[in-house]
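Structure in structure tokens, see below.
In this view, the complex is presented without one of its protein chains, the others remaining in place.
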Amino acid sequence: MKHLLTLRETSKTDIDYLLDTAGTLREILERPVKKVPTLRGRAMITLFYENSTRTRTSFEMAAKIMSAEAINIAVSQSSVSKGESLKDSLLTLQALKADCIVMRHSSSGTPEFAAQILKHTSIINAGDGRHEHPTQGLLDMLTIRQTKGQLEDLEVAIVGDIAHSRVARSNIWGLTKMGAKVRLVGPRTLLPPDADRLPVQVYDNLAQGLDGVDVVNVLRLQTERMEKGLLPSLREYSRLFGISQQSLKLAQPDVMVLHPGPMNRGVEISADVADGKFGIHSAIEEQVTNGIAVRMAVLYALMGVSSDTEA
Amino acid sequence: MKTLLFGGRIVDPSQHIDRDADLLIEDGKISAILEPGTAIADAEQIDVTGKVVVPGLIDIHVHLREPGFEYKEDIESGTRAAAAGGFTRVCCMPNTNPAIDTAATVRFILERTEQVGVAHVHPIGAATRAMQGDQLTEMAELKSAGAIAISDDAFPLQSAETTRRAMEYCAMLNLPLLTHNEDKALTQKGAMNEGYTATLLGIPGMPRVAEDIAVARNIMLAKLTGCHLHLLHISTAGTVELLRRAKAEGIKVTGEACQHHWALTDEACMKFQTDAKMNPPLRTQEDCEAIKQGLQDGTIDCIVTDHAPHAEYEKEVEFDAAPFGILGLETSFPITYTTLVKTGVLTLSEAIAKMTSEPAKILSLPEGAGTLCPGAIADVAVLDLDTIWTIDRNTVQSKSKNTPFHGTEVQGRAVFTVVAGRVIRL
Partner (left out) sequence: MSEPPPPTIEGVPVLDADDIRRALTRIAHEIVEKNHGAQNLVLVGVLTRGAPLAERLSRLLFQIESQPVPVGKLDIGLYRDDYGTAQNLPVALAPSDIPVDITGKTIILVDEVLFTGRTVRAALSALLDVGRPASIQLAVLLDRGHRELPIRPDYIGKNLPTSRQEYVQVLLKEIDGEDRVLIYKNKGEAR
């Protein structure tokens, strides 16, 4: 495996490998000394053109636990237009001998672009525009698999702003490859064009969308969507599509709730559900921990040892 | 000074000619179409055996980038690209810097063409000053300086009021208005066709209806004002149908199509290929079929390239940030021949008509453009219909390389052109 750009183009075999490896590596996070020497001498650079403390910290933790060097570069969005081109920035990082660049960018396709340009450096997509966020997809799958034992034949509803969501896209491709059944639930203004051609079922009614599901993955609602006229009000959105104890009654009794964070409590998810009250299985904190394990697995897959010398 | 092109097949739709014949050129004009083998002793003899001799191709929609963006293309490289593609006459769009919004810029382009051009160039004037969409340009002066038409290409007029006034002025001056049809409120930050591929790639989409709505509005305004409306780069099935109905109703409206809008779909954007990013965007197979149908039944009058060069470094960026536009001049005839003539959508003669006499008629180009009539200016293209070759972005005459047809195998190509009697071989 040279890069991790999308789950759409990652094989089921590789997804299995990454989930299994993450499952194994997760044990290290429970040790008193959270450190293994595996990636000693390897350098990971995080190149973030969008703010994200959560994902970047998770990658940084993962790298440090695996003994890789973690170097963070934050680039303000404004410098893109006036400063150095992305191509030149990437070539510079390659010349700095980064083994792997973890990239986040507001433009869809930039990790693919980077992978086409760089010959010697691995690219990990940490979220590109509305396109994909493969490590989020993997950590969601790992979290579901830990609780449900498998992904095959599970009914998973992804609820919210599907159109603008890279999390949704990575979930769709990852989950369907692993045999889960995916539903997209959201208002029509937030469903992507030709959504019915994706390998999913599409609902614009929450009650129907949640009927009998095993897992609900709640997407963050960007409040700017309302300002752009895609929603009448957050209040109405919350009433129509907010995940609450009430709306979850239609789902399976053992339904688990995921959210990629950060949450807007009281908008897309009620505080009770987020906090796991009333016996609801909120997996939000497990997701965060699993995020580190998944990123350790990805770093291992891209930078780890692949030759098998003898004993 | 006489030149004889002998041994070829002459295809000239303007005279309904398609037969083996020799072409005699004298003093920069077509002198005669002769029976094969007629001896003209005092002429320069050019053997075109096995080739097709047609009127020099005409492209009424190109971006030559001069003045202002000479790093992308200039009049010299742009007309060389034209000649390499069999074109002897091109009309250049006004989105230069400064825009072609004054008589001085029109004259500058004509003078530069005199100096360095290897094809005729007709500037198209801007509809509004600096293409800002507000104040009308001095169209009468533009016309008298040599502007052949008025257009809002690249900066589509959003205000119906401004469009109406521009049309009234164009009608008064007997100039066609060439519109880029796009309702920007619907396309916003879109970078490709709205649809499944855009959904896969997470790229903001430009819905087809944004073009259809603008076309419908512009047709209604053309009806109101009596202006000759010419629809630029038709990309949707909706536009083809609107144009068909408007023509049936007798409204003075014509339309053009680009090779990429019938030969490619939005799937060419997969892997975020910025060389497949243009505006209007590549659409769906359904739209491709509708455009071919429109070309076949005459709804769409002519074939153009929308030749839009961009420097390599401008296209080697994030998909969102890449400029719209692709090259066209050097691939237009091969793609047209391969995808329309070889497949039976158009006869060779029909295809040549849409690249010669039809565009000449739409823009009322000077007498003699687009024909091999004796007495006409000697603009000729010699085409090879047999050679199968692979389009290579690295061997083009253009300064830029942005073609989505790189690596495409095609049949047919231009061998050389004759411009006002002067043989142009590249």
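Things worth noting here:
By written order: A and B. Residues from 1 in each chain.
Just so we're on the same page, a contact is a pair of C-beta atoms (placed from the backbone, for glycine too) under 8 Å apart; a residue touches a chain by one contact, two chains touch by 3 or more.
Since this is a predicted model, take the numbers as computed values, not measurements.
Although one chain is omitted from the display, it touches the following shown chains in the full assembly: A. Touching the chain that is not shown, out of A:Arg31, A:Arg188 or A:Lys249: A:Arg31 (per the contact rule at the top). Screening A:Trp173, A:Tyr237 or A:Tyr300 for touch with the missing chain picks out A:Tyr300. Contact with the chain that does not appear here is found for just one residue of A:Asp20, A:Glu84 or A:Asp196, A:Asp20.
Seen from subunit A, the chain kept out of the figure touches residues 1-2, 14, 17, 20-21, 23-25, 27-28, 31, 33, 35-38, 41, 66, 99, 122, 300-311.
Just so it is clear, only the chains that are shown with their structure count from here on.
Chain geometry summary: the mean Cα position of subunit A and that of subunit B are 46 Å apart. On the side of subunit B, the complex with subunit A involves touching residues 194-196, 198-205, 207, 271-272, 313, 316-321. Residue ranges on subunit A touching subunit B, taken from their complex, read 8, 80, 85-87, 105-110, 112-113, 116-117, 128-132, 166, 169, 192-195, 197-198.
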